[in-house]
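Note that this is a trimmed complex: some chains were dropped, and none of the rest were shifted.
Note that the chains take the letters A, B and C in the order they are written out, and that residue 1 is the start of every chain.
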């Protein structure tokens, strides 16, 4: 397993859904930076389950306890460890016996990899719950980036076939960023919300789930960040984003649309504007040769439909070694896209802070 | 700069388009494996410029000289260094002065990052020519993987609006893989070739260029390879693929199409087949929770149109600090997709070999 | 800060002496291995303060709580996090103001590095207390290594001018290893204990402290482990050992004594013994060209005298910017060598497990 990320600011995520606790160690944070813990909690609340439209700043469960690295809310430079205790751990009997792997879940792949020793309760280390410490880490890193003028915002780009408006790739206003950063159903055009909620509701009533896309923008990043080839900005961000469960595609700028374009359309013309070099369009998503060009960095991630659905599904029985059917019980989020938005922002922050000098 | 990749088999790529030579050091190869250098040269020929339909096994230019790590074509276990000497280096005068950055190229971003000290002749370290050592490294690694039964093949999935047939995601025949591995215009359905060539020709005659997509499959990979979170198979492959110039999107399995699907459609049902667990569909591209499930690993990459076009383009003059126009002279490939196919196979091999125990 | 180690089994240590807790995340442990927690606690007890001659298996303070990665004492393959809560944290007022750095301590170097923001209470992240999670991590890794027949034992090689007998470098009996592994004052020749304790007592009554050396042996390690050059066994072990506070020298085999030897004395002759290649002597400490040769790996570490002494010392006042004097109050260990023995064994285990395939 390697639930670590970064070589400057190093993140090590730990925990299992029904274990004693989950959390993260962040090694390499700069000493002396003041962290606003309320802002961190806002981000964690955006990701937390069981909420409706609005983000609640303080949610008692999922409350992270900082064990180290912070004194009077100021970073000490020592590794920061935050722990979220699990309160739903059952001490009683359970079997760690995986019989029928759930389609679309990690069950079968993990069963093979870990020789049937992994903790399968609630998905174990693969649980979406593990994104809580990631959001915590990202929220800390974002405050450091903000002091350098770098801001990050994402929104629900689409759910099923319903789309939000897209970012204006050459100019993204701070007001929009602030609005998105506080929203638990982050949209540029709020009029899309009801249609998206209907799409989710339709899936739910069909005992089904639905996927979507998330668009993320990083503003205020200077030209010259990133490296050519394998440590290019695209690769570094993509590795972080694919670390989020359920992400199956990442594209920068116009992304896959570029495949159908002509060079005369896709090349972003350079211009001087207020003495600064800018591009008139931003089809490249702010990245040329793996290096930022000073325009907003923009990417989109594809989120697969929640694999937990209430319909009967075909699977295998690994004990009996025969085909089987499976029905997953319990309440499941028919669409995880809204809650994944702050997670995408968080991993973008982890990626960017690791590319800064 | 960080033109390195991998922590088991470590690749360090060096060189500049008009420097003395380009090449690669590969550290961590297993001792005792016999390498068929003719097969390596076939892969390099597929990528090489100036060819037409068929791949020529021995092309005098771009011929890699192995300095170390191989004795009688057998890997010694020591780092393997291969150098391709540049023959087109001009020893005379030149200016390293970048005046007008080419739109869509790394020129401007690199100018800022390297304080105007980078070698801009022919694109320097950002030149597509640097993919030659990557193909070399990949070709060596592929032979090691093949001994473990792992095969890699890619094809031109689309150029502009012309599409090839896609891989059958649940069963890819060795015969198809062999055919693609030898082709310099790799297609599943050869009848698409003329239409694609027409599309490229149309772009060329318009003094323009065109993009496309490449689909890549990795077969014979056991279930249980990869790690959860940030070292998942998707992230590790994506980091390698985004290391290839001009790639702006990567998706696994159904990728962005999943965003519009329902869970009941996207979940791949498990079945027993000949005593082995398989999935009936392969929308997840052979990866669940970041770990392989034994099905073919399948991904697609978006290739942007060649930024070098012959039309007049808007840019800036960095010396005069004013807007300017630019015309790029010389012959340029109006579509790099066919030549990028073996590069994508190569980086896939580098990614996979770094995930094997 | 970078309190991380390893690229296969990755250790991330966190905590500050007077913070909420200290601990470690261990990423990359093999799934399915059963861990005997009592054995882990024995190792932690050997390092713990406040004990006398014998190691107490369960010491309530310094008790590590495992948050993740273990289920029914079996490794799940997910990152293992263990936390030791600090019970001596004072919530009241304190100043984080460093006035007079203690000679021999990290105070001044850390003050400069962390812009005076580091937690100085009790030494903060530099406290010897941080070796508790290291011993925990080492104790887990040792049990994995033991399943492969690899054993690790260290002893107090010297305190001041009193020396223990040294390991027989060509044959170290399991019985000796077992004895040392259970001892809190680990000696090969127990008759040295009283003389060593006298040496420590003499230092204490002089309001002073004393240094020493620790010798460590790793047995059962096959020939062929390690890599040439920078990932040689010597370098990998040394990096781990220098991670232990107060270590200022590391030598392998005859070490610095080799500098005065002739090649005819230092070269270890090869012989067949019971069909196996061995060396008659082991001046090289079981390592040739950075790679193990099948003989015991043997190294020694120099431990500086505890910097905290009760005598008045010369220092500076960083606030007043003038010379000053300093008296350190409280009880301090006049010799940390006995307690450092299990720490050295632990980091040796971390080093070795990261070199195994």
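Everything that follows uses one rule, which is that a contact is a pair of C-beta atoms (placed from the backbone, for glycine too) under 8 Å apart; a residue touches a chain by one contact, two chains touch by 3 or more.
Quantities reported herein were computed from a predicted structural model and do not represent experimental measurements.
Student: To what total copy number does the complex in this file extend, with 3 chains depicted?
Tutor: Identical chains making up the full complex: 4 copies.
To be clear about the criterion, only the chains that are shown with their structure count from here on.
Student: Of all the chains, which has the CA centre nearest the overall CA centre?
Tutor: That would be chain A.
Student: Among all other chains, pick the one whose mean CA position is farthest from the mean CA position of chain C.
Tutor: B
Student: Report, in whole Å, the distance between the mean C-alpha point of chain A and the mean C-alpha point of chain B.
Tutor: 27
Student: Return the distance between the CA-based centres of chain B and chain C, expressed in whole Å.
Tutor: Distance between chain centres, rounded to whole Å: 46 Å.
Student: Nearest whole angstrom, what separates the Cα centre of chain A from the Cα centre of chain C?
Tutor: Whole-Å distance between the two chain centres: 39.
Student: Going by the touch rule set out above, which residues of chain C reach two or more other chains?
Tutor: 78 - these are the residues of chain C that touch more than one other chain.
Student: Quick one: in the complex, what on chain A touches chain C?
Tutor: 1-4, 10, 12-16, 19-23, 25, 27-29, 31-32, 65-69, 71-72, 74-81, 83, 96, 113-119, 124-125
Student: Can you check the complex and tell me which residues of chain B touch chain A?
Tutor: 1-5, 11, 13, 101, 103-110, 112-113, 125-126, 130, 158, 160-161, 203, 206, 208-213, 222-232, 234-236, 238-243, 245, 247-256, 258-272, 275, 277, 279-280, 284-285, 287-294, 302-309, 311, 313-316, 318, 321-323
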